[in-house]
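Removed from the display is one protein chain of the complex; every other protein chain stays in position.
Chains: A and B, in written order; residue numbering restarts at 1 for each.
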Amino acid sequence: MHRVPVLKIGDLLLVSIQVDMEDQTALALQQDLSDRIVQSGCHGVIIDITAMDIVDSFVGRMLSTIAAIARVLDAETVVVGMRPAVAITLVELGLSLNGIRTALNVERGMELLARSRQDDADHVRGSDSDTAWMLALGPDPDHPTATAS
Amino acid sequence: MTGRPDLSTPQVVTINSDADVVRVRQLVRTAAVAVSLSLVDQTKLVTAASELARNTLVYGGGGGAEVGVVDSGRRKGIRIVFSDEGPGIANLELALTDGYTSGGGLGLGLGGARRLVDEFEVQTGTGQGTRVTITKWARSM
């Protein structure tokens, strides 16, 4: 039976599912990942499903279970890279992947995890006014409207 | 004729293990590509096939899937028949309800699969085994 590798990158665990998984492989991954979270002391898990051309209810349930187990072990899980066709199919199937956080790609997933672990040390920086975020987000800092206020 | 796989006669896969479920998915994918189903429709059909193949294995105690091409004249499609000699489904209506499960799953298998295909038919009864036929048509020619 094929086993899906679990990689440790910094303080994150990254799982990239590259094969058409047998159900046993999915169950083994659930087990492996729980072990690795405890061993490594990581607080974030990214499961990359970019390569998966379908997610059925079995795999969906595995993802939910992994997220739930990880939460108990004080780690947060983000599923990234779901293809549009897979998402549309899941909606039709009626699977909502409750309790799972998702992001478009690995990079966004890492941002999401970094944010949720971040001590809000920067809360004092900046105000809550609308102009503040306009300044911060403007693609062109020299644009006159961005500096007007 | 083109270099596509020959699906003029239905291909049969026996379902007796996890690996067979994977094989069903792969065969259905090849067939769906051959009749030019859109990517979303391919994904829906393969997902439905995966659900039903697993049902055949888990609830039916194993069985088979027959994958073939159907042609209505105007458009082509894929028809898959899953059959097993298992205990059958006593209350079909209940089994088709979302959230109902007898096997510890999410209970989306049968009802969910029905929403993913164009035609869905179940023949079953207590002690009679189960036979599920699904069809998905290409959107246009």
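Keep this in mind: a contact is a pair of C-beta atoms (placed from the backbone, for glycine too) under 8 Å apart; a residue touches a chain by one contact, two chains touch by 3 or more.
One rule holds for everything that comes next: contacts and distances are computed from a predicted model.
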Response to the item:
Looking only at "Linoleoyl-CoA desaturase", "Probable sugar-binding periplasmic protein", "Polyvinylalcohol dehydrogenase" or "Putative membrane protein", the name UniProt gives the absent chain is "Polyvinylalcohol dehydrogenase"
Practice prompt. Go through chain A and note every residue touching the omitted chain.
Written response: 78-80, 82-85, 87-88, 90-92, 96-97, 101-105, 107-109, 112, 115-116, 118, 120, 122-123, 125-126, 130, 132-134, 136-137, 139
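Everything that follows uses one rule, which is that only the chains that are shown with their structure count from here on.
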Discussion item. Nearest whole angstrom, what separates the Cα centre of chain A from the Cα centre of chain B?
Written reply: 31
Worksheet entry | chain B contact footprint on chain A (complex, rising order) | 20-24, 53-58, 60-61, 83-86, 88-89, 92-95
Practice prompt. Please give the residue numbers of chain B that touch chain A in the complex, ascending.
Written response: 18-19, 21-22, 25-26, 29, 39-40, 42-44, 46-47, 50-51, 54, 98, 105-106, 108-109, 111-113, 115-116
